[in-house]
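A single protein chain has been omitted; all remaining protein chains appear in their positions.
We call the chains A, B and C, going by the order they appear; numbering starts again at 1 in every chain.
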């Protein structure tokens, strides 16, 4: 089981802040993204955005990063704090 | 008449904070320096120091800067404020 | 919601990091950097405020969302990186979240060092990295409606100057 979380305008666009995903692991962040699109084709225009950032277990990573069972995978727009 | 002022360790070394000098003007800061050395040969080791800074009428200048009658010429060591 | 702590055991007990809704007091933060600290000759701080005009909009307020599980971890990593690059004695970093209004304080970064150059560069570095690496998102309330703030390319470029050091 992988815990997936979304933030900011992506959360608003998907109307989802969190979901669980069953995937055979280890896989990559890109695999998680693809699985989400397979389950929710209407998310294409928001989730296929190349500017999106991702984190695995609260560390920012690239989309080829590994994901293991029990990990938390986060997707969010470029950050704008400070 | 030119007013000459000294600061910090230079003032202590020369045991002088201020003096008046009669010189035909316009002249240069280097001329003022030479006139001071002519009048006070014992100042050689302190006043001939190439690291010294100078100002004419409270603006920092190089030794080829012009000096006119009534100007204030200042000599001092490199500054160390802040 | 307050979530504050000393940054990590490997750092000075004087380091402080907090992600919080409530306001902060710059005078208090400055006093903490200075207190019983006769070794440091330089303190630099940055304070970020909600300004009235941003990206073409008349701003009346700001909502700051963050990723609670990640925020402190990301900020602690930035402080750690700064301390590995410059001789810093103390670092204090506070970032507010939630609803803010015009002229409110958003973020404080204060550093002390025995060297002026180190204090300036480290404070600047921490802010540049925070802008690109810490999971905060601003939603602005404007007279025309509410908008998520767009990330700026210049903030991306601001990181370049720290790459070759």
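As a convention for this text, a residue touches a chain if its C-beta (ideal position, glycine included) is under 8 Å from a C-beta of that chain, and two chains touch if they have at least 3 such contacts.
Just so you know, these numbers come straight off a predicted model, no measurement behind them.
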The complex has one chain that is not drawn here; which of the drawn chains does it touch?
-> B, C
Interface residues of chain B (partner: the chain not displayed) | 5, 7-9, 51, 55, 58-60, 72, 74, 76-82
Touching the unshown chain, chain C contributes residues 26-27, 30, 34, 37-54, 102-103, 114, 116-117, 119-120, 123-124, 127, 131, 154, 158
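The rule is short, and it goes like this: only the chains that are shown with their structure count from here on.
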Provide the C-alpha centroid distance between chain A and chain B, rounded to the nearest whole angstrom.
-> 71
Two or more other chains are touched by the chain C residues none
